[in-house]
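Our next item is subunit A:
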Amino acid sequence: MTTLQLFMYAGAFILVVGVAATLLVRDLIRRLIALNVASGGVMLLWLALADRGDGEPDPVPQALVLTGIVVMAAVTGIAIVLARRVEQLDDDLEEVEQ
Partner candidate 1 sequence: MSAAVSVALIVAAFILFACILAGLWRAVAGPTIEDRLTAFVLLGAGGAALFIVLAAIADLPALRDIAIVVVGLATIVAVVFTRRSVR
Partner candidate 2 sequence: MVIVDVLVITLLAAGVFFVVAGTVGLLRFPDLASRLHAVSKADVLGLGLIATALALHLLITEPGWAAVGVVAKLALIWILALIGTAANAYLMAGSRRRAEVETEEEP
Partner candidate 3 sequence: MTVIAFSDVDVLDVLVVAAVAVTAILAIAIPRRVGATIAFLVFGLLLALLWARVAAPDVAIAEAALGGGVAGALLVDALHRRQPAQPKRDHRRAVAITAVGAALGAVTFAALATVLSRLTAEPADLGPLALEAVERSGVSHPITAVLLNFRNLDTLLEIAVVVFAAVGAAALSRDRIRTVTDPGPVRRVIAVIIVPALVLLAAWLLVAGTSEPGGAFQAGAVLGAALIIAHLCGVRAARAAGGRALVLVVAGLLAFILLGGIGLAVTGTWLALDLSWAFAAILSIETLLTVSIGVALAMLFLAAGSRDDAAAADSAAAAPALGGAA
């Protein structure tokens, strides 16, 4: 097994685990964390592929991953705003019911 294979399969594993957890976990914040884990897997896959072969690594996938990290942070931010809003509304609903 080469380092490239090790990193690629690890990336695929983390991606699959993250996606499965995103679909299965109910708690919204934990679901968001799972989505972030999945994106980490994708990035590992991409960066391992960028570094294959000899010489300098391919800058194009690296630039894509860099863009992806910033977008993921923005998505996390707005998803947390939405998740907190949902939970707040749930709490309000419970109060009305009681």
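Quick note on selection: all candidates are chains of the complex that A comes from, given by their letters.
Operating definition for what follows: contacts are C-beta pairs under 8 Å (C-beta built on N, C-alpha and C of every residue); 3 or more make two chains touch, one makes a residue touch a chain; residues count from 1.
All values derive from a computational prediction rather than experimental measurement.
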| item | value |
| --- | --- |
| Chain touching subunit A (counting every copy) in this complex, out of 1, 2 or 3 | 3 |
| Partner candidate 3, residues of subunit A touching it in the complex | 1-10, 12-21, 23-27, 29-30, 32-34, 36-37, 40-41, 43-45, 47-53, 56-60, 62-67, 69-71, 73-78, 80-85, 87-88, 90-91 |
